[in-house]
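Apart from one protein chain that is not included, each protein chain of the complex appears where it belongs.
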Amino acid sequence: MENTPIKYTFKDFQSDQEVRWCPGCDDYVILRSIQKALPETGVKKEDVVFISGIGCSSRFPYYMDTYGMHSIHGRAAAIATGTKLANPNLSVWVASGDGDSMAIGGNHFIHVLRRNVDINYVLFNNEIYGLTKGQFSPTSLLGQKTKTSPYGNTQPPFNPGELAIGARARFFARLGGNVPKDMTQVFIEAEKFKGTSLVEILQNCVIFNDGCYTKYTDKAVKDEMQIHLEHGKPMIFGKEKNKGLILKGLKLEVVNIGENGITESDILVHDAKEPDMTLHSMLVRMEYPLATGVIRSVEEPSFGERERELVNRVTDSSRFKTVDDLFFSGETYEVK
Amino acid sequence: MENTPIKYTFKDFQSDQEVRWCPGCDDYVILRSIQKALPETGVKKEDVVFISGIGCSSRFPYYMDTYGMHSIHGRAAAIATGTKLANPNLSVWVASGDGDSMAIGGNHFIHVLRRNVDINYVLFNNEIYGLTKGQFSPTSLLGQKTKTSPYGNTQPPFNPGELAIGARARFFARLGGNVPKDMTQVFIEAEKFKGTSLVEILQNCVIFNDGCYTKYTDKAVKDEMQIHLEHGKPMIFGKEKNKGLILKGLKLEVVNIGENGITESDILVHDAKEPDMTLHSMLVRMEYPLATGVIRSVEEPSFGERERELVNRVTDSSRFKTVDDLFFSGETYEVK
Amino acid sequence: MITDSKSNTTPKANEVVQNVVIRFVGDSGDGMQLTGTQFSDTSAMFGNDIATFPNYPSEIRAPQGSLYGVSGFQVQIGSLDITTPGDSVDLLVAMNPAGLKTNLSALKPGQMLIVDTDSFTKKNLEKAHYDTNPLEDGSLDNYKVIEVAMTTHTKEALKEMGLDNKSVIRSKNMFALGMVYFIYDRSMDHTIEFFQKKFKKKPTIVEANTKVLKAGYFFAETMEIISTTYHVGPATMDKGVYRMINGNTATAWGLLAASQNSGFELFLGSYPITPATDILHELSKHRYFGIKTFQAEDEIAGITSSIGASFAGDLAITTTSGPGLALKGEAIGLAMMIELPLVIVNVQRGGPSTGLPTKTEQSDLLQAMYGRNGESPIIVIAASTPSNSFDFAYEACKLALEHMTPVILLTDGYIANGSAPWKIKKASDMPPITNRLVKEGENHVPYKRDEKSLARNWAIPGTPNLEHRVGGLEKDKTTGNVSQEPLNHQYQTEIRAEKVRRVQDYIPEIKSEFQEEGDLLVVGWGGTYGGLSAAVNQMNIEGYKVGHLHFNYINPLPKNTLEVLKKFKKVIVCELNAGQMVKVLQNNYPEITYSQYNKAQGLPFTTTELIDKFKQVL
Partner (left out) sequence: MITDSKSNTTPKANEVVQNVVIRFVGDSGDGMQLTGTQFSDTSAMFGNDIATFPNYPSEIRAPQGSLYGVSGFQVQIGSLDITTPGDSVDLLVAMNPAGLKTNLSALKPGQMLIVDTDSFTKKNLEKAHYDTNPLEDGSLDNYKVIEVAMTTHTKEALKEMGLDNKSVIRSKNMFALGMVYFIYDRSMDHTIEFFQKKFKKKPTIVEANTKVLKAGYFFAETMEIISTTYHVGPATMDKGVYRMINGNTATAWGLLAASQNSGFELFLGSYPITPATDILHELSKHRYFGIKTFQAEDEIAGITSSIGASFAGDLAITTTSGPGLALKGEAIGLAMMIELPLVIVNVQRGGPSTGLPTKTEQSDLLQAMYGRNGESPIIVIAASTPSNSFDFAYEACKLALEHMTPVILLTDGYIANGSAPWKIKKASDMPPITNRLVKEGENHVPYKRDEKSLARNWAIPGTPNLEHRVGGLEKDKTTGNVSQEPLNHQYQTEIRAEKVRRVQDYIPEIKSEFQEEGDLLVVGWGGTYGGLSAAVNQMNIEGYKVGHLHFNYINPLPKNTLEVLKKFKKVIVCELNAGQMVKVLQNNYPEITYSQYNKAQGLPFTTTELIDKFKQVL
């Protein structure tokens, strides 16, 4: 339609519905970060669609003044696939919890990644079922006590990034739930990426799993325990920016820059665009430091692009312009 | 019961039902290999259970003279989980196609692996839907022409091993569909492994996808195109046993032994038991040569073991011996 | 076979008959489906009315010669109105012992049986569980048996072409077809043309097949034992251009027409399942119409992707069969709650569970009505013939778009795979389809309803200033915001039901056929139309006052249903299940007393069994 882009502010993306999460929930941070990211993407408001399943996190669409659907548990990725295929102009977002995505929704989760549908997938990972009041999820820790595991969870968890890469994810980012500025940046990158952009947020649930990420996300330890990766930049972290990662055989190792003759130039440089996923997988699995930021971002035709290529190809060569042409083609006969 | 083990032959595992696969289908090879493997495992016939979904491959249980269930499409892994939890003494097997396992059954597939349920999972991967007569599956190639992709498939495939490892698979083996002896060996190993043993067979469907693996499995090229891995042995292949794999940075490279000063001792030694999955993933993804044999075999408590540990722990400390103890516990009062 | 007095003057006697039923049976590899289709097409082009019934094994390639590997194709052609492929057959062509064994009971006593004697080997007889050779033990004495060494003749015909043995044997079905063409006085031209088109790049194959076809024809002509040929004249059919069509293709094309006429792009989210997959296959071929066919990871993704597409403004469809419909229940409830257009095509098959996947049944009706949580009424309609699957697929789209609701269209394996002549419709022959789209600049209240139909408005993403949210939680009757308010829930529950009830005002009234009033009303729905119609016709010929009332609209039922039911002394509801429609009728019209005739054998009704039952009830 028009070419002059409208300049939005985050307020343009706030709906008139009262936000109903628990006070202190990280979901508020994610909401605000997305509301701040959208004005920076150049996407028109009417082209934005938020689709969710069921869960605390899945209330998300109600709070965005965009098109939205709060659907049924676990199906957001499949619904979003249909929405995006139907209208490739839309900016389609999925908001989904760890249970919604990886318990009941696990199949759609791996398939949307495999197909590389061009959507933005925000995974609210609080390692618990929030809305149903505290059962373990597929990301809950072994031994974790919850309402359905009063004696400790016996099911080893998925690592979402690892599962995603196993399902061929082309874009994966991870962030703590308390870093609104980083989030805004990553959401802008996710929207720009053509293909499924999966962003995992380590979201604290203050009621049922409070503090599950403190050892990584607490302000006091964050810089020592997280490494925020940026494409093209060396893998350096620490309050003093004095630690870095090097590769030893097939293992990542933390080294102190300046010690044992290690200099900055020995440190690995992050290449998010490397198609081979070996190093990205290693980063995703690394427990110390925890890798955050955009870990993988490898462009490849999206599902929609492949589909449109196909349609263009067959449309040009088709004998049929209208359905009538088809109906009257082939073996017909006339009764007079 | 008795301690003297019965000595079975493969005939003991043949049911009275006529086998109804197409002549020439690799499914016959798999059937016979399992019938030959079982007598070597020491498992009692009455303790063997085969569970399948729906598909050509899922007809499998009918042909085994063991307990069996031909269930509904995609659910074999979940059913098998219940069977094994209910009775840990059983040797539970799943027979399932690529569609059954990774299309409709994708969620149960990743979860059974995550939980490490102690079952043997035989994946009949023919990269097509056989029973429904030729639609593409989640392992069909990009561009593949099938009844539902007459202009070429636009959905990039899963690599089953890669997906499995992303879902935390502890045991993964891969074999061509025409190597009955290797199969028998691998099935014996799979049964011995405590945890989910996933065995992918590259199964040729002579009707709807004939020859899809010829470039790897054809007798004429097999030795050059496959590397059959064995734990503790160097990664050597080739008709002349003159090729090997070495690691260069994060890439696997094929080298000729005897050329450029390369000797056997430079060649990587296969360690299927290494918990870190980095190298196993690389092997799984390698396109030349194709890795076959047991690629990963890492023991870790199975789901059942964790569950039994829990039950033992709480049973010892429990105040309640019968349900009556529970009913009369806590806040009761008497009406006189 | 109803014989007629007229006869003409070829060397053999040529009897004119009004209709004839032929069945081709043989091994899965014997090409029986192709043979049957060729005979049908040729007869259709000649002007006969036709109904076909293909019947294949559930195995992909069952072992050669086995009983369960038999593939069959039955066709009835007529110069009068043909509504079924026929109960019993006038000519059975059996290419092997297994085919004979499993099909002989369908052959009318005294009628013609053609067998390929070459296939009656000891091995094949054993595989067919014959202790003695039926060609020798007198068990076929009641039939006109025509023994032909077809394999030998075929080899003979092709001996100079240097073809491999496999290819030679594979064309013996054309020998049989040639014979049947001669017996039924049909031209070989259409089939020869077919060879030429199909094997354009393989002239030897064209030549070989043509040779064998002709060899069969001429063999029959010269053979002593065939003393009579039969002529089935053209039927009196409406003028127009026709083609043979099966129900699945007709369904696919109805959807195409609706997409073109409504102006909405077609989106099909589906997961393969017998016998519905052919709709997906057919639409996948026509991607140049801008159709999006999406093979999803499972049935749930099939329907939910369609819901997503519908939300974005496509005409969204999902296709499936029984077990798949069960999986879609929760999502149908969502579509109903958010009141989006969506068509769910369910091609019924034998149940329960995996059941009899390649057989027909009508046992998903109550599932279609009630198979989801909560009070969630939606429109349910059913096609009743291969060709009107076109009309009802179109109607399903029209109702979905105009009433903003999911619509379930029920067909079944019998009409989905069976073929009949279809007088081709142009898209412009179909009624126009309107929509409830709200456009940029218009005022949008998500749950504002049309006063008459109660359908809500539809604003699609991409339209500025109409941003809004929908969802599965109960919602306020106007704003659409989440509401837990008790009386609002009561109101919404009622209005959703009323909206579906009001569809009565937009669908045609129903009429009984054959009789407007009388002693017995035969009630059916969906794919049994042909069978019931043939039986009621016969009853009326025999002088009984029997009417036939057939439902295509099930939820809601046509407005005047009760009036029609009341015009008959007795009502019998006939269904291929254990009694489902009768429950719906009882709930709507409890004042009527219903008898029932139910069958669950994976097969359509036969005229004989129906007539027996009707006479018993009268």
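When the chains are written out, they are named A, B and C in that same order, and each has its own residue count from 1.
In this section, a contact is a pair of C-beta atoms (placed from the backbone, for glycine too) under 8 Å apart; a residue touches a chain by one contact, two chains touch by 3 or more.
Please read these numbers as outputs of a predicted model, since none were measured by experiment.
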* Which displayed chains does the hidden chain touch? -> A, B, C
* Structure fact -> Where B:C22, B:A80, B:I128 or B:M282 are the choices, the one touching the absent chain is B:A80
* Touching the absent chain in the whole complex: find that residue among B:T66, B:Q185 or B:Q203. => B:T66
* Residue touching the undisplayed chain, where the options are A:P61, A:G82 or A:G106 -> A:G106
* Residues of subunit B in contact with the chain not shown -> 15, 17, 44-49, 51, 54, 61-62, 64-72, 75, 78-87, 89-90, 107-108, 111, 307, 310-311, 314-315, 317-318, 320, 322-324, 326-328, 330-336
* Hey, which subunit C residues sit against the chain that's not shown? -> 58, 68, 321-323, 325-327, 329-330, 333-334, 336-338, 350-359, 361, 363-364, 366-367, 369-376, 471-474, 484, 486-487, 489-490, 493-494, 496-497, 577-578, 583, 586-587, 590, 593-594, 599-603
* To do: Touching the hidden chain in the full complex, which residues of subunit A are there? Just list them.
  => 18, 20-23, 54, 56, 70, 72-74, 103-104, 106, 129-133, 135-136, 138, 147-151, 155, 207
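Here is the rule we go by: only the chains that are shown with their structure count from here on.
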* To do: Write out the two chains that share the greatest number of C-beta pairs in contact.
  => A-C
* Whole-Å distance, subunit B centre to subunit C centre, using C-alpha means? -> 40
* Centre-to-centre distance between subunit B and subunit A (centres being mean Cα positions), rounded to whole Å -> 30
* What residues in subunit B touch two or more of the other chains? -> 104, 106, 138, 151, 155
* Structure fact -> For subunit C, residue numbers touching 2 or more other chains are 287, 297-298
